[in-house]
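Single-structure report; data block below.
Every protein chain but one is kept in place in this view of the complex.
This part shows subunit A:
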Amino acid sequence: MFSNFDFGVIVRALPYLFYEGMTFTLMLTGLAALGGLVFGTAIALMRLSGYKTLGRIAGFYVDFMRSLPLVLVIFWFYFLVPYIGQWVTGASRPISVGAFASSLITFIMFEAAYFSEIMRAGIQSISRGQPAAANALGLTYAQTMRYVVLPQAFRNMLPVLITQTIVLFQDTSLVYVLSITDFLGAASKIAQRDGRLVEMYLFAAVVYFTISCIASFGVRRLQARIAIIR
């Protein structure tokens, strides 16, 4: 199998793989994580708000998102978004949003469901005395969340949030169903073009593995650091 293994293919493809593919993958991962965190936090706050209807809507959203295969959502969303855009803006024809925007929105929606559960656990891990003390000082609900509760919840949950982001980093490769040139997509295109499937897919696996491993190692270091501060 390895007798005619050609490293040259990989080396020649490196600029394309990383400048095009990895840039896209990292950008999608970063923006989706950020958006997912923002919306996930909002959903978590809705669920904990004490308003029953608001909580139910948020709970339904989370359950709904978590019971769908991601690849299906990506696929459907890509074909639906133009029509949703048309409906929202009242345009006469479907709005083209592009593969990046479409997959980014999908990942944000999907990750929001997961991040919201993490943030919910984080917020619940903070004793009730903390918001009480903040309120007693005259901070409003919003200020209490912004300056007292969420920073602590975020810190407590940082290792879990990063771990979820590593999963997200791997999941972004699913955009291949839209023929997008993310890292895996780029590798796959070279593989097809040069007929070098083994080399390219093996290399792609090594790269995903290495980055995820380094990130996981970072998380463990971080956990140790946080443990000291507490």
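In this section, a contact is a pair of C-beta atoms (placed from the backbone, for glycine too) under 8 Å apart; a residue touches a chain by one contact, two chains touch by 3 or more; residues count from 1.
The definition used in the following text is that contacts and distances are computed from a predicted model.
*Asks:* UniProt name of the unshown chain, from "Elongation factor 4", "Amino acid ABC transporter ATP-binding protein", "Acryloyl-CoA reductase electron transfer subunit beta" or "Carbon-monoxide dehydrogenase small subunit"?
*Replies:* UniProt lists the chain that is not shown as "Amino acid ABC transporter ATP-binding protein".
*Asks:* Would you indicate which residue among A:14, A:91 or A:132 is in contact with the undisplayed chain?
*Replies:* Considering the complete complex, A:132 is the one touching the chain left out.
*Asks:* Considering the complete complex, identify which of A:9, A:148 or A:174 is in touch with the unshown chain.
*Replies:* From the options A:9, A:148 or A:174, the contact with the absent chain belongs to A:148.
*Asks:* Touching the left-out chain: which of A:140, A:210 or A:223?
*Replies:* A:140
*Asks:* Against the chain that's been left off, what residues of subunit A make contact? List them.
*Replies:* That gives, for subunit A, the contact residues 127, 129-130, 132-140, 143, 147-148, 151-152, 155, 229-230.
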